[in-house]
Structures are given as C-alpha cells and as structure tokens.
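All protein chains but one are shown at their positions in the complex.
Letters are used for the chains, namely A, B and C, taken in the order the chains are written, and counting of residues starts over at 1 for each.
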Amino acid sequence: MNEHVHQLRVQYPETDQMGTVHHSNYLKYFETARWEYFRELGLSYADIEAAGYMLPVTRCNMHFLRTTHYDAILRVHTRITGLKGVRIWIENKLYNETNELINKTEIELAFVRKGSWKPCPPPEFVTNILTKLID
Amino acid sequence: MNEHVHQLRVQYPETDQMGTVHHSNYLKYFETARWEYFRELGLSYADIEAAGYMLPVTRCNMHFLRTTHYDAILRVHTRITGLKGVRIWIENKLYNETNELINKTEIELAFVRKGSWKPCPPPEFVTNILTKLID
Amino acid sequence: MNEHVHQLRVQYPETDQMGTVHHSNYLKYFETARWEYFRELGLSYADIEAAGYMLPVTRCNMHFLRTTHYDAILRVHTRITGLKGVRIWIENKLYNETNELINKTEIELAFVRKGSWKPCPPPEFVTNILTKLID
Partner (left out) sequence: MNEHVHQLRVQYPETDQMGTVHHSNYLKYFETARWEYFRELGLSYADIEAAGYMLPVTRCNMHFLRTTHYDAILRVHTRITGLKGVRIWIENKLYNETNELINKTEIELAFVRKGSWKPCPPPEFVTNILTKLID
C-alpha cells in the first residue's frame, strides 16, 4: 500500500503562546515523515544530495482543520500521489490520538542539480523505486 | 493604497544545508510582515489577544519560485484581499534585491475566542479598521 | 542508574548553511531528552504545568566539541546532578554514532508558579520521585 505512517510527539519549542503548535512546524513534521518514508523504501535524502541532487519544496497547499497541544502524539500519513518530469507530488494528513484530522497538505517538490539549482529529472536510483508506488 | 511593504534580512539560523532559507521560515516572514502592517493601521496583534481573540492561520497556499540566500535583503508585500464572517484573506509576495519574485502565498486566517478556539466574528475595533481597506 | 539515554536523528531544518546543526538546536535536543527522562520516571512535564508549575531554564553552560551532520543518529545522555530549593541541575552529553562527544552542557532550571513566574519549591509529586535519584 502506497502510504507511510510516521508517529511523533509535539515538543515544547514547537508550541507558541496560543498553546498549540506554531503553524510553520507542520512543514517540518511533513519533511521528517517524507524522508522516513523514503528511507523505508531504501532511499535516504542524504544519498540524493550526495549524488548531486536536491529536492526543494516548490508548492504547498495547507489546510489547518483542528488545533493540537504540547505532548500530543500525532500521526503523519504520507502518500506519493504523482511523479512526472522533474516533479513529485505528496499528500500529507496529520491525525491526533483520537483519529481526528488536524491538517491536510499537498506538497510539490522538484529535483534540481546541487549548486546550480537547475531543475532536472531525478536520478535513476530514485525513479526505479518511486515509479513502482505511483501506478 | 492597500499594500504594506516590510523589509527583512535573511538570518543564519533561517538557512539550511541547501544554502537557502528553509521553506518553513517564509510563514514566519509573512507573520511578522502581517502584524507590522496591522500595527501601521493602528492594530497590534497583542491587543487582539488581550481582547480575548486569537487569529490562527487556517489555510495557506504557497508557491516557491526562486531560491534566495543568507544575508539577502528581502521585501514582503502584504495585501488584505478579503474579510467576511470570521475569516480574513491575505496575499503575500516576497521579492529579492533585484525585484525578482521569490515566493507568492495566499493565507486565510480565522478569528477564534481565546480559550475555546471557537470561531467568532472579529471585535469591532478590528472590523472598523479593516473594512476600510477592502472595498 | 541515574542516567537516561535518548536517541534522535538530525533533521533537515535543524541544519544551517555550514552543513551542521545550528547551535541553538542543541537546547531543543536536551529539552526533549529531559522530558523523555522525566516521563520514564513517571513524571510528564505536561502534568507539572497542569499542576500550576513551570520549569524554565535559568542557566546553561554549553561546550561544542565536534561538528555533526544531517541524518546523523545522536544519543543524548541526561543526568540529574542536583535538586535544592527551587532549582534542579542537569548534565547533558551528546554523542555521535562512533561514540565521540559532540556537546557537553550543564543546565539549571527553576520551578516557578504558572502565571506569576514566582520561584517556588517543586510540588511533592515531583520531589518524591527526583530525590531518589540524587543521593
């Protein structure tokens, strides 16, 4: 099944004065979850950079549905929804302990050459693994 | 003119290993710029919270168009594009020194009661000021 | 044995342009490790706040000995070295995969009343557990 689940606990510095997670931190949760998924598939992001590529975020569409709180245990669901040309699309859903949807986000990333930031197709060792997940 | 310009300099901890600003930090830039705009209009976000309201982000749609770098001087343009019921819509554009568009983001926020997080219309001292900007 | 070991992996947003962990993040690593230790002892920091107390850091003395890198697996060793009046002292050591010492930090925290920030002795349910560890 093309879906990965990553569990995390909300840390104190991630909270703000509202007593919830500062909204910028969700992008960090999704980033951690994404690379854990890749690692499970046999791809480490460190290897991608070592091979001369980077994979920056080019778009994201975030929907914050519910608040959460310090020390909450959250689950990040990650699904790769597309891979075409230089781009990859990912869908993230964040749930709390009682299975309520906290956040839903679509992320687009693009492969670029390290150094030049020039968009380029992913290296073969990446496409070999990712294409199996999409269809 | 319903547009505010806030200038900032990219700080070292905002960079990541790619040598650019980590994408989560743009949300912080826009937040700072938004409250500076409000302050200029005679509204401080601290006053909004003191009056028993909070204004969390409920949606954002971000488009990362160009990379930037440590020590760059960037300009955040903020425009309030809508105000209806409990919600407020804002458009942010981020430019570099040579006037290239780095990021374009639409943000939706909702007024909620502090404590209960229940959505509610903004207090009158806020609507009085903001409605003048929209039409 | 009065020592707790917490393992973590360096995340991308924690790196900076130097290609290492930004030094401010070590304080976050130690905070996470500290509350995991407390949790193992049967104390959650959330419970301490719920009981009307907070435990801010009042001093820290940090020594950065070696650099590290994205994706490294690090171990945080936490030892409670003192508890007296309103204060608690903690020693943290951070090691990399090959057991090299990356950072050594002493942290002092003080119990204060939530709201007033007035220093006060820890609640009994905390002292009962912590005093057993010190002697």
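Couple of notes before you dig in:
Here is the rule we use: contacts are C-beta pairs under 8 Å (C-beta built on N, C-alpha and C of every residue); 3 or more make two chains touch, one makes a residue touch a chain.
Here the structure is a predicted model, which means the values were calculated and not measured.
Among C:42, C:56 or C:82, the one in contact with the hidden chain is C:56. Seen from subunit A, the chain kept out of the figure touches residues 12-13, 15-17, 19, 22, 24, 70.
Touching residues on subunit C toward the chain that is not drawn are 17-18, 20, 23-25, 27-28, 49, 54, 56-64, 67, 117. Of the residues in subunit B, those that touch the hidden partner chain are 11-13, 28, 31-32, 35, 44-46, 70-71.
Just so we're on the same page, only the chains that are shown with their structure count from here on.
Where the sister copies subunit A and subunit B meet, the same residue numbers recur on both sides for over half of the interface positions. When chain centres are taken as C-alpha averages, the shortest distance to the whole-protein C-alpha average belongs to A.
Subunit B and subunit C have Cα centroids separated by 33 Å. Separation between the centroids of subunit A and subunit C, computed from CA atoms only, is 28 Å.
One inter-chain figure worth recording: subunit A and subunit B are separated by 23 Å, centre to centre, where each centre is the mean of the chain's CA atoms. Annotation for subunit A: residues touching 2 or more other chains are 28.
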